[in-house]
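All protein chains but one are shown at their positions in the complex.
A, B and C are the chain letters, set down in written order, and residue numbers restart from 1 in every chain.
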Amino acid sequence: MPRVVVDVVLKPEISDPQGQAVLGALGRLGHQGVTGVRQGKHFVLDVEGTPDEAELREIAETLLANPVIEDVELHLDGA
Amino acid sequence: MPRVVVDVVLKPEISDPQGQAVLGALGRLGHQGVTGVRQGKHFVLDVEGTPDEAELREIAETLLANPVIEDVELHLDGA
Amino acid sequence: MTVDTVTRAGETPDEEQPYRELGLRDEEYLRIRDILGRRPTTAELAMYSVMWSEHCSYKSSKVHLRTFGDLPRSEALLVGMGENAGVVDVGDGYAVTFKVESHNHPSYVEPYQGAATGVGGIVRDILTMGARPVAVMDSLRFGRADAPDTARVLPGVVAGVGGYGNCLGLPNIGGEVLFDDCYAGNPLVNALCVGVMKHSDVRLAKAEGAGNKVVLFGARTGGDGIGGVSVLASETFDEHGPAKRPSVQVGDPFTEKLLIEACLEIFAADLVTGIQDLGGAGLSCATSELAAAGSGGMRIDLETVPLRDSTLTAAEILMSESQERMCAIVEPAKVEEFLAVCAKWDVLATVIGEVTDGDRLLIDWHGERIVDVPPRTVAHDGPVYERPYHRPADLDDLQADLPPTASADLRADWLAVVGSPDGCDKSWVTEQYDRYVQGNTVLAQPDDAGLVRIDETTHRGIALALDGNARFARLDPYTGAQLNLAEAYRNVAVSGAVPLAVTNCLNFGSPEEPEVMWQFAEAVRGLADGCRALGLPVTGGNVSLYNQTGDVPINPTPVIGVLGVHDDVRTRVRGGWRAAGETVLLLGE
């Protein structure tokens, strides 16, 4: 079955306390090489038949993400 | 700056109520083509210098994910 | 890019400025020019526009709210209206501060974050007074329960109130959830916080002592809600207008929790002379209010403000509404210790300026002066309007439209009432709130008032109720406000507490509509007369105007909070039947 991946990330101007918390933890654990972290959501959708890009984009933008604060990345090839 | 993406997904045997809720909502909205949804986390890390795969894998497997219930996918090319 | 400095403003008097887009009227802009004797710089214009917005200046409501100040002085009132929150003496050396605030429009745009940051804002107000926040309450109103958008707004709002309050460790001890079509495009989210301190701990928002440092601490400054204050609070939501969606503020309750702990440690060690939280209008508000309340001036190096987004301009930094920030005035000798406490709690803290012996608020940007204003003119001398008002034309008809006194089917009526969303079990909401944390909650849901123990040895406690009935207020705002007050008063009294003080959140439509303005004026008059009759002071509150969808305002919705004191919480009275055989008495007519 075709798989579609949707990544939802906060818009760059929106603060990301989750990413900040991870970054802080990495620093305390001695992983200084990581200088920035943003945390988002990752959805894996199983799709019947050929994925309909327009429909999937609508799903991503209206249901999976809140476009007021989030951006969406669609990977139709499931990767 | 190099970017590394880490996707964290629940192991298949662990139930995923968030994914189920999305699937239910999709059905009610008439998107019958989607037959399964799993929800995970998506991390985008900014890394200084050349990403050190071993270190990043350790970060992913010991901090970003809980190996008892989650699997990790590392994308060193940031995609 | 050239920086619009004070010098440059003097040299280019005719430069066009976007004051209208910032929500300022022609005459308001002219007044600013008059005050400064030149055109404002971009940064100054930003400051005046946010501080003179309806949200910050209360320009439409001020003339009416003054009535509350005329109420007889109460012995219990330690700090009255005008500060971040009023402070009430509750005995044994304890003082209590409480206040309600609205976050209506943001909660419509992004229900979770809007509600969450509403809780965050009111908690910082309480913290600013020197108190440890001990409980929260929330009064919520949505469109019809079965309207599609309610399914988006309600769960998000409830999760946001819970998500933020739970993460701060503040028990939620009560509130309301009500439904009416009039809130469909304009839900109401009113959050209350109450805090406790010793009398000697009361802190005020003022910058005293030349040479003292101005310290900004908490979260980094980002582009959150820039222009949000004026856009959100002084414009009506209009589907057809340009999309003026502000960037939404995202709350970080974890940072706020650290901020609370750091502040309490800072207060205990007596490390600040003045403190202010950054809410709407951010640094513009904090700097101008601190300086205006003090005896001197203030100078800020704006480029020292830690940023989350390095592309922000000076004006944007001044207007940013990034959450979880506070501003303190610290004596130079205590700065090091102050910074150490912040470091212990992982709270970022930066000296950004100092108190001066002048009388100006001066802000520099990389060595160039971009703000040079008398702080009072920004913080307190905003425009005041006596808006025209008149009784709504439809009110006679509405009042005459009496429902039948008895229906053919009383049972069906009764079932309809108890089965209505307003009357139904609210545990779906209250279960999402932590009411146990801190271990001092004596009463919360399902009781009519929340009751919190404040001393484990003396058993002293405080009771709170938060009530509103907009349908009564629509029929008669004067009496409606009094009924709301009476309800909250009774709810506090039946817990066994003695009512002491009143706060309120006045949610109305556009003050530019004379009929809405009348509702507002009447509600305020009713509340003031009610308080006079009950002998209670109004210690503070919040006004939210422009709550309307298109031309249609919400029902006038004054939400009233009453605080009471309980000498011994072990004697509290609980609601409901406790045992078979008890006698049922009806008090009153």
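Keep this in mind: a contact is a pair of C-beta atoms (placed from the backbone, for glycine too) under 8 Å apart; a residue touches a chain by one contact, two chains touch by 3 or more.
As a working rule, contacts and distances are computed from a predicted model.
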{"item": "Omitted chain (choose from \"Phosphoribosylformylglycinamidine synthase subunit PurQ\", \"sn-glycerol-3-phosphate ABC transporter ATP-binding protein UgpC\", \"Protocatechuate 4,5-dioxygenase subunit alpha\" or \"Na(+)/H(+) antiporter subunit A\") - UniProt protein name", "value": "\"Phosphoribosylformylglycinamidine synthase subunit PurQ\""}
{"item": "In the full complex, displayed partners of the excluded chain", "value": "A, B, C"}
{"item": "Touching residues on chain B - with respect to the absent chain", "value": "10, 13-15, 17-18, 21, 63-64, 66, 68-69"}
{"item": "Positions on chain A where the hidden chain makes contact", "value": "17-18, 21-22, 24-25, 28-29, 39"}
{"item": "Missing-chain contacts mapped onto chain C", "value": "159, 162-163, 166-169, 252-255, 257-258, 345-346, 427, 430-442, 453, 456, 569-570"}
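The definition used in the following text is that only the chains that are shown with their structure count from here on.
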{"item": "Mean-CA-position distance for chain C and chain A (Å)", "value": "34"}
{"item": "Rounded Å distance, chain A centre to chain B centre (Cα mean)", "value": "9"}
{"item": "Distance from chain C to chain B - Cα centre to Cα centre, in angstrom", "value": "39"}
{"item": "Sequence positions of chain B contacting 2 or more other chains", "value": "none"}
{"item": "Multi-partner residues of chain C (at least 2 other chains)", "value": "none"}
{"item": "Interface residues, chain C side, partner chain A - complex", "value": "109-110, 113, 219-220, 222-224, 245, 247-248, 250-252, 254-255, 308-309, 322-323, 346"}
{"item": "Residue numbers on chain B that touch chain A, as the complex places them", "value": "1, 7-9, 19, 22, 25-26, 29, 31-49, 52, 55, 59, 63-64"}
{"item": "Complex contacts: residues of chain A adjacent to chain C", "value": "10-17, 20-21, 24, 66, 68-69"}
